[in-house]
Structure formats: structure tokens, C-alpha cells
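Of the protein chains in this complex, one is absent; all others appear in place.
First chain written, first letter: the chains are A, B and C, and each begins at residue 1.
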Amino acid sequence: MTETDAAPDTPPDAHAQEHAHHGYISNQDNYLKRLRRIEGQARGLQGMVSDEKYCIDILTQISAMTSALQSVALGLLDDHLNHCVRDAVASGGAEAEAKLLEASAAIARLVRS
Amino acid sequence: MTETDAAPDTPPDAHAQEHAHHGYISNQDNYLKRLRRIEGQARGLQGMVSDEKYCIDILTQISAMTSALQSVALGLLDDHLNHCVRDAVASGGAEAEAKLLEASAAIARLVRS
Amino acid sequence: MTETDAAPDTPPDAHAQEHAHHGYISNQDNYLKRLRRIEGQARGLQGMVSDEKYCIDILTQISAMTSALQSVALGLLDDHLNHCVRDAVASGGAEAEAKLLEASAAIARLVRS
Partner (left out) sequence: MTETDAAPDTPPDAHAQEHAHHGYISNQDNYLKRLRRIEGQARGLQGMVSDEKYCIDILTQISAMTSALQSVALGLLDDHLNHCVRDAVASGGAEAEAKLLEASAAIARLVRS
């Protein structure tokens, strides 16, 4: 898609800006790499169960995978607070309120899961 | 492999027994199914990051995936206590000691991860 | 200290405002009530151990106490985001950066503890 087709009332960087609000664009490759490794761990666990590996070794792998997932979650939350929530708060109003409530609920889910 | 070749001092069901000790043989398909779903969740998360979906929605998915993983871990631990640890304790001796120590360490890793 | 001595360039409500930044002033009594109950649970656990109550019952009490503590932590974090972090972000600058980093670190400690 070329930006030259953009309607005059649409700023050319509107799309990029919207993306920037989601905050993780700069680290996207890093997140994808970590999630691919986590996907590999899930596949590895299936191999261990198929081969009837020792339970404790499987549990060790699950603990490692859970930590890797938690670490991705904390990174995303960090990005979210630093971009999305921050921008909403800087703009103020009901949007700020809503973003903060939503972030608190996500944090509670992470702490309790 | 035919059991007829088994040396006289090896009980014919030694291999089956060893597997039985790992405890999850009866639920193996169920564990594989759950782990395949978890692998699918890891792949889904990559799609969400690639498409720059909303952070909070990604975090919700990660919480669900973490709970699914924890549930698999608790199931495996349960099987392990009911088979491997139980058999070792019934036999007694140093093996029982070792299995209980190992199980405690695995539980601590799960609680802390 | 009486507020009547306040220099003209210090708004009389500066102290109250600083407190308000800590965010939990309105719920202080509620937090104190919950923490007193948690203290009571810690004392109850000592009684259970002294009386050599059944381990599983003690563990159930510890799980309840941990959940109560987590809930206080999530409430305080919520207040902190809605007041301290929000005000810092609205003011902008290095303070906003510092508050967000600090909040992220506290969230990571909660998720991992």
C-alpha cells in the first residue's frame, strides 16, 4: 500500500501512530522470537509425554515455560503502561480512567494465574 | 520386541512396569491433546503480536495459557505422587527418600514460577 | 506544625496534596482493617502449629492468608497507578519515566512472588 492514495483528511501517519500506541512495535521481533521458543517448548513437552519421559523432567520444563510466558507478559504490560496508558493519561478524561482500570484488571489476572 | 527373549531373571512385565511407574500412560492422549492446544495458543499469540493486536487482549490470552499449563503440571504431579512416589514409598528405603525430596523440589518450583 | 505559618508561596493544602499522591488515604481504614485480619491469621497459624493441628488445615489457612495479602497488594497497586503514576504522567518528564519503571518492577515482584 502506498501512502500517496491516502485521503486528504487522513494524516499519512495515522496508521503508524495507531500502531505506535500498542507500544511493542519496536520489540515485535523480539516478542515473536520468544513466543516461537515457547511454541517449541510446548512441542517438546508433547514429545516428552509421547516418549513417557520422567514426570519430574516434564514438570521442570513446564516451570521453565511458565517463567518464559510470564516474562513475555511482564514485558508487554510494561510496554502497555509506557505507551497506551501513558498516552491516555496525558490526554486525560474518561479514556485515562478506562485504561487504568483495564491495566489493573490485567495485572490482577497475571498475579492470580 | 517379544517377551520370550527375556532373561529368566527379568520379569516379563518389567518394561510395562517401568512405564506404569511414570504414571500418566492412561491419560497420555488427554495430556497430548491439552499440550497441542497450548502449542496452538503459543502460535495464536504470535499471530496477535504480528497483527499488533491490543496488548490487554494478548495478556488475557497469556493468562489463559498459563492457567492451562499449570493445570497440566498439577495433573502430572498428581499422577507422579500416585504412582512413582507411592510405589517408591511402598518399597521403602533410600529410593522413597529420594523420590519424596525430588517431588518437594518440583512442587516448590511450581509454586514459585 | 500549624498551617498558619505557611509561607505565602506554599499552598495551605500542600501537605494534604502530598498525602493524596500516596493514593490510599480514603481507603486507609479499609486497608488497616484487612491488615489487622491478616495479622490475626498469622497469630492463628501459630496457634495451629502449637496445637499441632493437621498440616492440610494449616496449609488451607496459609492459602487463604496469601490470597488476602495479594488482594491488599493489588488494591494498593491500583491506587498507586491511579494517583501517583497518573499525576507523574500528567506532569510528564523524567518523573513520569521513573514512576512507570518503578511500578513495572513492583508488578514483576508481585507476579513472581
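The rule we apply is simple: a contact is a pair of C-beta atoms (placed from the backbone, for glycine too) under 8 Å apart; a residue touches a chain by one contact, two chains touch by 3 or more.
Predicted, not measured: the structure shown is a model, and the values here were computed from it.
Along subunit B, the points of touch with the absent chain fall at residues 70, 73-74, 77-78, 81-82, 85-86, 89-90, 92, 96, 100, 103-104, 107-108, 110-112.
As for the chain not pictured, it touches subunit C at residues 19, 22-25, 28, 31-32, 35-36, 38-39, 42-43, 45-46, 49-50, 52-56, 58-60, 62-67, 69-70, 72-73, 76-77, 79-80, 84, 102-103, 106, 109-110, 113.
Here, only the chains that are shown with their structure count from here on.
Interface of subunit A with subunit C: the two copies contact each other largely through the same residue positions, with over half of all numbers used appearing on both sides.
Computed from the mean C-alpha positions, the centre of subunit B lies at a distance of 38 Å from the centre of subunit C. For the pair subunit A and subunit C, the distance between C-alpha centroids works out to 27 Å. Touching of two or more other chains is recorded for residues 70, 73, 77, 103, 110 of subunit A.
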